[in-house]
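First up is the structure itself, then whatever we jot down about it.
Only one protein chain is missing; all other protein chains are in place.
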Amino acid sequence: MSGRDVVLGRIRRALRDVPRSEAPDDVPVPRDYARAHLPSGAGAGGALAGLLAENLADYRAVVHRTGDEGLAPLLCRLLAARGSATVLVPPGLPPHWLKAADPVRVHDRAAATARELDSVDSVVTGCAVAIAETGTIVLDGGPGQGRRRITLIPDHHICVVRVPEQVVASVPEALERLDPARPLTWISGPSATSDIELDRVEGVHGPRTLEVVLVEE
Amino acid sequence: MSGGTFLGMPPFPEAAAAAVRDTRLRGNLRHATGTIRAKRAQAVAELPDWARLRAAGAAIKDRTLRHLDHYLERLEEAVTAAGGTVHWAADAAEANRIVTELVRATGESEVVKVKSMATQEIGLNAALEAAGIRAYETDLAELIVQLGDDLPSHILVPAIHRNRGEIRDIFRSEMGSWGRPAPDGLSDEPAELAEAARLHLREKFLRARVGISGANFMVAETGTLVVVESEGNGRMCLTLPETLISVVGIEKVVPTWRDLEVFLQLLPRSSTAERMNPYTSMWTGAADAEGADGPRDFHLVLLDNGRTDALADTVGRQALRCIRCSACLNVCPVYERAGGHAYGSAYPGPIGAILTPQLRGTASGLDASLPYASSLCGACYEVCPVAIDIPQVLVHLRERVVEGGEATVRGRRTTVRPARGHAAERAAMRAARWVFEHPAALRAGQRLASRTRRLHPRRLPGPGRAWTASRELPEVPAESFRDWWRRERGDDGGGREARGEREARGERGGDR
């Protein structure tokens, strides 16, 4: 007998108490929890962005807010302030975002090794969705986001969020917008650990500096 | 404590008594659990619908468990359709054999690992070592445990028993023999220690070709796996290697994509007391082309290893709802004083006390002692995000230990014999029950105790010594309450009592 047959056989014997007529959906799941936790009237874009900014900052992400016009100069300033000589550019990143930036643009190529990526100073991406309640940005590998490794290996990640269209209130609202077939990375602040005395310290393997730019349209 | 095995450990009370005397360990645990308790309470209090989320989480898990075969088959279909390969392992040996063969097939002799309870449970690292494959743990706490030739003592923070000074000493003395040595002049500042781990592991991540992980959730309808983490070591292991092998307990499946909306709210707040953990990775199957995003070879090893034994127990089954948040450990006063090692398993604390005896059975002295490693205070049940009634399961497993009975062991329906060493207790319980059924005898006993109360010693011999070693005995009063009542109020007391006795006896025909 294969391991599969053994395990499935054991499961079926173990569940002898479950009536044969019972279908999975017959087991009730109460869904009366909240779709979001915002105070009433706070659902408007501006308030959501404020909450997002607050929660991102609470977990040590650096948050900036600007308008469409200000984005390119801001990215230029941030990269300069960091002293970055090179910046990774995912495919599909709107070209005007980095039109003012000085660093050498490195385009992610399929053949680029992890070691090559390790020598790049910064990476600039967009995102798929951002969650205000938890201070989370989600990347799905879509245009302007690239492969998962490019936002992992460089030590400095700048992520641009379009407000209000990319901001949702809650985890349930975010899942509705995401496609499970795509590789997803949920990011809430820079990498951190609680492994020493259960106290939180920021900065381990992922980017130690996360800057989030909220662009109001 | 070394050698990386829990085998042959003494019963819980012995190990716990030694831990209680270790003042440094107690200090470390008190500090760490104290820190997280208040934070968790605060993170949970932010969500006014917490009780509803908790009920939904429990219900989704119950639905899954009652139809586990159905969901696992759906998961297998979805993972396979997305280019992954699904393997099934009935026990630890089979899982270790499957993983070892998969690594061998890549031609690699080292792997990087994401922290995984399942691989800890099956002893994968030792099995790989025996096959000449070196497994590098990359979670900071797992690294501390691996470098220190130690055992994990906590689900979330396996090195919780170590304080910053001890961690610095381990890094200084051991990092060099595993790769890049600790930086000169390393201090015990947590940020510096984290930096040392970053530098030490960087090299291994960049060259790794095989990653091994567990998963927090598997979505049956889409075939998506979810790993929740903080440091980024998970992202490294899940995205950089060419081959990814995930070993996951069969109970980690959830029915639908939407169900994640419940667990991604419950888990981070219960676990690290965060609104959301820094990184969550979700992937479905394998990357399909050269240069695409992530491993091109993906294997999912579905692990039973005793889970179906727990599933067969209608009371114990709820332990399989567990999402490994470790809130029950952090709040448990017994765990805080006994430490994780005393539980003799990868799963310490209250959840371990109900999970381990179900996964391994209650045959060994250690496993039979675990259901008693609790004062039944209920703090674990109160914080559990999937409402596992741990006290109820503890009492249920105590019954299996002392009374034996029907249970499923390694897939077979078995009649478990009562554990040895409980004969005197069993006799005492029977005697007490008989006395409580015969209030006249109870009264006689109380009177005898009252009459002889001046003669009672302050320190008892035998089992009673366990009480008087640290506590005074209460003094026996001159008169029990029932004697006082009969004397003061008992105009019809005797008659009523006699009548009650007759009634009770009359309806108890054929009783033991």
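Going in written order, the chains are labelled A and B, and every chain counts its residues from 1.
In this text, a residue touches a chain if its C-beta (ideal position, glycine included) is under 8 Å from a C-beta of that chain, and two chains touch if they have at least 3 such contacts.
Everything that follows uses one rule, which is that contacts and distances are computed from a predicted model.
A.B. asks: Missing chain, UniProt name, options "ABC transporter ATP-binding protein YtrB", "L-lactate dehydrogenase complex protein LldE", "4-hydroxy-2-oxovalerate aldolase" or "DsbE family thiol:disulfide interchange protein": which is it?
C.D. replies: Per the UniProt record, the undisplayed chain of the complex is "L-lactate dehydrogenase complex protein LldE".
A.B. asks: Any idea which chains on screen the missing one touches?
C.D. replies: Those shown chains that the absent chain touches are B.
A.B. asks: So which of B:Ala81, B:Ala424 or B:Ala478 would be touching the chain we can't see?
C.D. replies: B:Ala478
A.B. asks: Touching the absent chain in the whole complex: find that residue among B:Val20, B:Ala131 or B:Leu199.
C.D. replies: Going through B:Val20, B:Ala131 or B:Leu199 one by one, B:Val20 is the residue touching the chain not shown.
A.B. asks: Would you indicate which residue among B:Glu101, B:Glu189 or B:Glu403 is in contact with the undisplayed chain?
C.D. replies: Final answer for the missing-chain contact: B:Glu403.
A.B. asks: Just checking the interface: what residues of subunit B touch the absent partner chain?
C.D. replies: 12-13, 16-17, 20-21, 26, 333-334, 337-338, 371-379, 381-382, 395, 397-403, 425-426, 429-430, 432-433, 435-437, 439, 442, 446, 449, 463-464, 466-467, 469-482, 484-486, 489-490, 493-494, 496-497, 500-501, 503-504, 507-508, 511-512
Throughout what follows, only the chains that are shown with their structure count from here on.
A.B. asks: So what's the Cα centroid distance for subunit A and subunit B, whole Å?
C.D. replies: Computed value for the inter-centroid distance: 31 Å.
A.B. asks: For subunit B, which residues are in contact with subunit A within the complex?
C.D. replies: Within the complex, subunit B contacts subunit A at residues 28, 31-33, 35-36, 46-49, 52-53, 55-56, 59-60, 62-63, 66-73, 82, 87-90, 94, 98, 138-141, 144, 156-157, 159-160, 163-164, 167, 190-191, 193-195, 197-198, 201-202, 205-207, 219, 222, 224, 230-233, 235-236, 239-240, 250, 255, 257-258, 260-262, 264-265, 268, 272, 274-284, 287, 290-294, 302, 304, 308-309, 311-312, 314, 330, 408, 411, 413.
A.B. asks: Which positions of subunit A touch subunit B when the two form their complex?
C.D. replies: These residues of subunit A touch subunit B: 2-4, 6-18, 22-25, 27-34, 37, 55, 58-59, 109-111, 113-115, 118, 131, 133-136, 141, 147-149, 152, 171-172, 175, 180-201, 203-207.
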